[in-house]
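One protein chain is absent from this view; the other protein chains keep their places.
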Amino acid sequence: MSATGSTPASVIEESLPQEGWPAAGEDVPPGIGPYRLAWRRLRRNKVALAFGGLFLVIVILCLLAPVYAKHVAHTGPNTENVDTALNQFGVPLGPTWHAKYFLGADNVGRDVAVRLLYGGRNSLEIGFEATLITIVLATLLGVLSGYFRGPLDGFISRAFEVIWPYPVYLLGIVLGVVLEISGLDLGLFKIGGSSLLITALVIGVIYTPYVGKAIRGQVLGLREREFIDAARQQGLGNMRIMYEEVLPNVASTIIVFIPLVLANAILTEAGLSFLGAGVRPPNPSWGTMISEGINLLPSAIHTMLVPGIMLVLCVLGINVFGDGVRDALDPRAKIRIDH
Amino acid sequence: MSRFIVRRLFSMLGVLFAISVLTFLLFNALPNPALRLAGRFASAAQIAHINHQWGFDKPVYIRYFTIMKLVFTGKVISYDQQVNVDHELLQYLPVTVSLAIGAGIIWLSTGILFGVLSAWRAGRWLDRGLTVLALIGVSMPVFFLGALMSYYLGDKWGILPAGGYVKLQDDPAQWFVHMLMPWFALSVLFIGVYSRVLRSTILDTVNDDYVRTARAKGLTERQTMTRHVLRNSLIPIVTLFGLDFAAVIGGGAILTETVFNLHGIGQYAAQSVEALDIPPVLVITLFGAFVVVIIGAFVDILYAYLDPRIRL
Partner (left out) sequence: MSSGVQTPSADGYLLGVEDLKVSFRTEDGVVRAVDGVSFGIKPGEVVAIVGESGSGKSVTAMTLMGLTRSPNATFEGRALFDGRDLISATDEELRKVRGGGIAMVFQDPMSSLDPVQRIGKQIVEQIRAHDKNISKAQAYDRAAELMERVGVPRARERLRSYPHEFSGGMRQRVMIAMALSNDPRLLLADEPTTALDVTIQAQILDELRQLRDATGAAIILVTHDLGVVADIADRIVVMYAGRVVEQGTLDEIFYDPQHPYTWGLLGSIARIDRDRSQRLPAIPGLPPSLLRPPEGCHFRPRCPHAFDRCTQVPELKSRLADAPDHLDRCWLEPERKRALRVVGDQIGLASEQAVIS
């Protein structure tokens, strides 16, 4: 490795010690905040933007599933069509690259492309819901426990420690099955057993300790810093301090976690569906499609390849974009995976 | 240091207890537990027997102890399969352990190698290439990768066996050959994560003040890198590894095992769930969580040994 690899950071950044501030030699108009700065950096990162665009395109395509089904393929995701779509050996059609059966058919004659898009809707819906649940819960619990400490922190931290070791898929399967059988009845609202929300809930809760611990750690560190004392000294109540002082500082951590959690949630959902514990048949999900596709090897590879490639592209898009976001928020990329 | 160890082990016991309670409650929440436990072919007499044996006719706290006793004395029976779950578990364990250890060695060494290379050549083509590989690795669902490998390398081109497990004691060579693809499939994700974490940790550490001091002392670049940069950078990797390894043994390899038809703990769990066979699921869940917590405690202790600041 060369002597220092890059310009000694400390040397040039003497007068700008804070994270998010203009990096050495960066030409920046005065008065620009750290988030605007990050946005500018992100805009310059063409690769990250390209992959973010890829993800966006996939999301839009999936949202347009009903439109595609109705106007292009003229068939639904669950419409079986054994007569026309399978040849005499019972092997489904491969990709025709025409409007009907654009990507081929599966073992009961359903249009793979249509199922792909509907499945994407399900997978993405669960992914987003789970991410929302995780981020909200983790932020709430992380901030509360880090800020107030004491018994509340003790309780929340113990809860994290206890939930976190469970094998993700096992717990997901178990809870999925349990809740599927009996649905979820919280008094306030009921969720039916086959609702996608169940899977989202399971995934969301399981990932909460991971993010929650990170946020808690950061809040603990923030607490020690003077500006919290300054705010309290001004007479601001705890709620206001948490909202106005703590939250904005934790925001960059949260922003970095969002793509991470989303990518993982989508992969976990795919895994659960693959194992039969996520989205229930006949509803499609990329995971279930891959599972069904494997059974059709070797004659109908496309049934497995199509959803698989789509899944990889989708998650890759999120990951590359997420990397770009992380680099933009702190060019020295200090955010690590700490326990 | 010893005080730290004692405290940590105590805390571990506390968590283990809490997990046992939580798992118990989860399974308690199943409607008609006796019916569920009994499986699909149970007779009324069997159900009554289960009710008694598992304590469903008793209050909750007694039930807890009854069930825990069953689990830990190895008496949990899967009525569906008519076998003792703990025995089954022991049979399946070597598969999962083989998978975990082999994959663990691969992903740890490769992850560290790629991480160091990436950091060494940061910003240049090698780094970019490795980063691309890492990102793909992290975005690739293991069951898809596994299925692809199993199909192409296995069924289609016949380079490696498509799946199945051969016991080590029966035929080491075949054991090895059968494990290659599963090892690789499982490692890919971790290699991606570890190489990136290590890369970023090294790049951070290189800018740390004590590295500057090391150079100022007159150490060669190589000495500075190995004795200070790597030494510090590898610590988080070690902890990550401990936890991931524990998770794999505890059932985290469920997807890999299913795809390659390896009869390990994960697959056992998956099959049990599919069959709605509850006893094995209960035991495996408990087992998985316990493994993670116990290994986690040892990992924490190891971390405290490596980084003395933690011992406070």
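Before moving on, here are some points about what is shown:
The letters A and B name the chains in turn, as written, and every chain counts its residues from 1.
Criterion: a residue touches a chain if its C-beta (ideal position, glycine included) is under 8 Å from a C-beta of that chain, and two chains touch if they have at least 3 such contacts.
Nothing here was measured: the structure is a model prediction, and the numbers come from that model.
From the options B:N28, B:S109, B:T213 or B:N261, the residue with contact to the chain not on display is B:T213.
When you scan B:H52, B:K167 or B:R231 for touch with the missing chain, the hit is B:R231. For subunit B, the residues in touch with the chain missing from this view are 208-210, 212-221, 223, 227-228, 231-232, 235, 306-309.
Methods note: only the chains that are shown with their structure count from here on.
Chain centres here are Cα means. That of subunit A falls 22 Å from that of subunit B. Touching subunit B in their complex are the following residues of subunit A: 1, 3-6, 8-10, 158, 161-163, 165-171, 173-175, 177-178, 181-182, 263, 267, 270-271, 274-277, 287, 290, 293-294, 297-298, 301, 304, 308, 311-312, 315-316, 318-320, 323, 332-334, 336-339. Taken together, the subunit B residues at the contact with subunit A in this complex read 14-15, 18-19, 22, 26, 29-31, 119-120, 122, 135-136, 138-144, 147-148, 151, 155-156, 197, 200-201, 203-204, 206-207, 209, 212, 215, 221, 225, 236, 239-240, 243, 247, 250-252, 254-255, 258-259, 266, 269-270, 273-274, 276, 281, 284-285, 288-289, 292-293, 296.
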